[in-house]
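Complex shown without one protein chain; remaining protein chains in place.
Showing chain A:
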Amino acid sequence: DIDDVGHKYHLELVLEDVLDKDSTVNCTAEVLYHLGNKNIAPDVQFTIEGELKNTDEADNIFYNRIKSLEKELVAENIPDSHGNVSPEMEPIHLLAWVASGYVIWQNSTENTKFQLAQIKHVKQVKRSDEYLEFDYMILLHEMVSQEIIPWQMTVLWHPQHGVQVTQDSRQPKHA
C-alpha cells in the first residue's frame, strides 16, 4: 500500500515458452496499480534473468510468406469452435496473443483478469513500407465478470522491430 498513490506488487515469476514447455526463464517485476483512476494502465517494471530464445529463422519464414502473398490475408475464428488452429494460422494466432497482451495491460485493474478468447476476424492491410499490418477483431474473456468483450486492434509487426499496437478500441457487445 502506498498512500495516495496506489498498490504496488513485487512479483517473482517464471516465463515458459508456449511452444517449448522445457524452455523457461526467471523474471522479476514490479506492478503499480494507481489509486482511483481506472483509466491509467498499471506501471510495470521488469527484469528478465537470462535470454529469450532467438526466433529469427521462424520470424523470417513467416515474414517472407506473408510478403509474398498475392492477395491480402483474411481469416476468421481462430481457434475455431473445436480449438483447431491450422499450421499456417498459428503465427497469426501468436501475434494476436502478443498484441492482445498490450491491450490487456492498458485495460487492467486489480479486479480484472483478461485472456484472449478468440480471433473473430483478421485482415491484412497492404503497406508500402517493410512492416506487416493486420486489422484484428478479437474477443477478450474477462474472468471476474465472465464477459466476452469484442475488441478491435491494429497491429504492426516486423522481424527486427517487433510488435506495435497502433490503434485499439473496445466494441459494443451483441445482445
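What we mean here is this: a residue touches a chain if its C-beta (ideal position, glycine included) is under 8 Å from a C-beta of that chain, and two chains touch if they have at least 3 such contacts; residues count from 1.
Keep in mind that, in the parts below, contacts and distances are computed from a predicted model.
S.K.: Pick, from "Tctex1 domain-containing protein", "Carboxypeptidase A1", "Transmembrane p24 trafficking protein 4" or "AP complex subunit beta", the protein name that UniProt gives for the chain of this complex that is not shown.
M.R.: This omitted chain is identified in its UniProt record as "Carboxypeptidase A1".
S.K.: May I ask which residue of A:T55, A:N84 or A:Q167 touches the chain that does not appear here?
M.R.: The one listed residue touching the chain not shown is A:N84.
S.K.: State which residues belonging to chain A touch the missing partner chain.
M.R.: Here the touching residues of chain A are 18, 79-84, 115-118, 139, 141, 143-148, 173-175.
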